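A single protein chain has been removed from this complex, and every other one stays in its place.
Chain naming follows the written order as A and B, and within any one chain the residues start at number 1.
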Amino acid sequence: MGIPVLYTIRSAQVRWVPNLVAVVSIAGTVAVFVSMLALASGFRATLVASGSAQNALVRRAGSTAEVESVLTIEEVRTIQDAPGIARDDQGPQVSPEALVIVARPLRQTGTDANVQLRGVSPRVWAVRPNVRIVAGRAFTPGLPEVIVGKHAARAYQGTELGSTLRFGGTAWKVVGIFDAGGTAFDSEIWCDAVLLNQAFQRPAQIFQSVTVRLVSPDAFSSFKDALTADPRLRVQVDREIDYYRKNSQAVTRMIEILGTLVAFIMGIGAVFAGLNTMYSALSARVREVAVLRALGFGALSVLGAFLLEALLIAAIGGLAGLFLVLPLNGWTTSTINWQTFSHLSFAFRVTPRLAFEGFFFALGIGFLGGLPPAWRAARWPVARALREL
Amino acid sequence: MTFGTLIWANLRRRKLRTLLTMASFGSALFLYGILRALHGALYGGVELASASRLVVINRVSLTQPLPQAYGEKIRRVPGVVAVTSANWFGGVYQDERNFFPQFAIEAETYRDMYPEFVIPDEQWQAFLRDRQGCVIGEATARRFGFQVGDRVVLRGTIFPGTWEFNVRAIYRGTRDLDDTTQFWFHREYLEERAGGWVRGMVGWYVVRVADPDRALEVARAIDARFANSPWETKTEPEQAFTASFVKQMGNVQFLILTVGAVVFATLLLVTGNTMAMAVRERTGELGVLKTLGFTDTNLLLLVEAEILVQALIGGGLGVLAAGAVVPGLSRAIPGMIFHLSLPEVVSGVLLALGVGGVAGLLPALSAARLSVAAALRRV
Partner (left out) sequence: MVRLDGQGQGLIQVRGLDKVYRRGSEVIHVLQGLNLDVDAGEFVAFMGPSGSGKTTLLNLLGGLDRPSAGRIIVDGVDITRLSNSELARWRARHVGFVFQTFNLIPVLTAFQNVELPLLLTRLSRAERRQRVEAALRLVGLADRMKHYPRELSGGQEQRVAIARAIVTDPTFLLCDEPTGDLDRRSAEEILDLLVALHREFGKTILLVTHDMRAAERAPVVLHLDKGVLVEARGGVGV
């Protein structure tokens, strides 16, 4: 015979102070656990979303990051002729790009942060169809004009529409703000690649990378094979999405290691708190347990009732923790991505999966904290318990 | 018997509860240790930065180079005592995950600029003699098992190709958080092999000033010297330079503080509640002690002492455990130096005592304020 669930709920209600403490400790643990993982998942998602499976990124062989790579105009032309590249009436959808990292003061702190200044070709709109102008207009090729990603516009001083930025020897006019759908490009500033090289006294025909739009994601391997087999080129070819995924690894790994470690230790602490709460709940309820047993409830029912109470407390704590963290979802923060050496804005992402993980983490704490006391309650000899009254 | 015996006897009354309470303190203080070490790993460099050194970089950003000819011009700026320079190499040892920073340095002047790094003289001389020689920090040397005389091969990323070096020296730090992960080699070797733009261009300059109090003045003078040239400079005290990196990481400090606050608030609640239960259980006995002539203060101290002992033992073990684990973190997250110093350990224990003291306050007060007559009725 099972002990009514109502008994469990009533018990949890009656001893609300210690139970509240247990709820709070579990809620805190879950909140930290989920928010740290949401941080890592947001960072990864931002970078992974930056790449498209249908795009390929070509860099000089050996360079880990785009900014370290150098490709000449001859190499770019060779790449443009490779098979598998999507074409339209304006020719192949290829964007040779030049990158310079420039330091700009942040709005929030006034201190400098590195922003990627990306010189793109006029074909970039075909290569990255997910990037849209949301204010102003696109830059005019050949003019010192820049467009600013929406996160960069929010993060850096002097990036308002119509203002002027000084990079290298040139004054650039901000003519547009673009939205790249929350990807890494949103943290960048874009301009004409040729002008960028001029401004920084670099050879005019030098680029860092070439991004190409493929006819389909399946065309990647034939494209890659063609380039790597070409004796004129020494390049490495990655799916854009893979490049960005790899880019996110170092930082996400660090956040995940530390976040999990912290949450794990907090979880252990919460288990101790749960054990303490349930054990003292138990010693205060020797009489009740004995009476229940005397009434004919089996040891298993007592075990079940106590465990259920612990799980109930844990579930409430878990939900409270999620409730605390949920407002963080979509909250934008930023950090330096060591891979590109530049500042990157990204949003916390509390995914349903993370929420589930957090909730089950709470239940796990409740189970571990509730089982030993429940076990003891179930094994309590009825006669002795009644005598101890 | 002493008061200590009484406290000890009370702690042994419910051993499981005492153990769990100490474990709560332990886990919280363990976390404190980890977070403290993380904070040190992120911000330690800022605190260690020398007040007498300036860093000169290209105004555009650190990734843009400066002409080598600037070195002599900077040296002539009043207030400057010494100048050295370096280039970022960005090579990969076997795998990208094996990251450590590599600098192509100006060998004649670099060592004198960083007196905190210690290199045996004969090793340094051997490095100077070998064009392909390199100097490795002991943390990196230990991580990969490099020894003097070994050959190290790096794959260039900015400077393509396979680069071979001979380990000629290993440097040590003199302070706990000194960065001993760096790898230095001759800039002549870089220029010779890489050629191209790097010929005559350096990544950044490091400047020593005569008077740290006038460092900002000197920094302004350097920047003014190169204003309106094709390569404008940005000169900052080393501390500000290091801090700018840390600041770019975002507000990690806030994150650490938040987590710490959550942990300790929870600890406060949990232990306070436990102690309150302990006092409630013992109401009768506390009443008896009062009849024996124990004063309110005696009982207050008795209850406080009980929780403080648990805080001390649990918290102490926790923070020591963190100290034992922290070196492992340095290995798990390469490129960051985790360390827990003695003052940090001590302040952790003090923090535990503080939390214990506050958590015990309400239960201790309720014990002190106990009406004996009421307490005895409950016996």
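Definition applied: contacts are C-beta pairs under 8 Å (C-beta built on N, C-alpha and C of every residue); 3 or more make two chains touch, one makes a residue touch a chain.
Source: prediction; values computed, not measured.
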Over the full complex, note down every shown chain the hidden chain is touching.
-> B
Could you tell which one of B:P101, B:P160, B:G284 or B:G357 touches the chain left off the display?
-> B:G284
Residue of B:A69, B:V153, B:A324 or B:A373 in touch with the missing chain, whole complex considered | B:A373
Of the residues listed, B:L6, B:L128 or B:V148, which one is in contact with the missing chain?
-> B:L6
With the missing chain put back, which residues of chain B would touch it? List them for me.
-> 1-3, 5-6, 9-10, 12-13, 284-285, 288-298, 371-373, 376, 379
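In this text, only the chains that are shown with their structure count from here on.
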At what distance in angstrom does the C-alpha mean of chain B lie from that of chain A?
-> 25
Can you check the complex and tell me which residues of chain B touch chain A?
-> 16-17, 20-21, 23-24, 27-28, 30-31, 34-35, 38, 59-64, 90, 92, 96-97, 99, 155-158, 160-161, 230, 234, 243-245, 247-252, 259, 262-263, 265-267, 269-270, 273-274, 277, 332-333, 336
Chain B partner contacts - residues on chain A that touch it in the complex | 17-18, 21, 24-25, 28-29, 31-32, 60-65, 67-68, 100-103, 106, 109, 111-114, 167-169, 200-201, 234, 250, 254, 257-258, 261-262, 265-266, 268-270, 272-273, 275-277, 279-280, 333-336, 341, 343
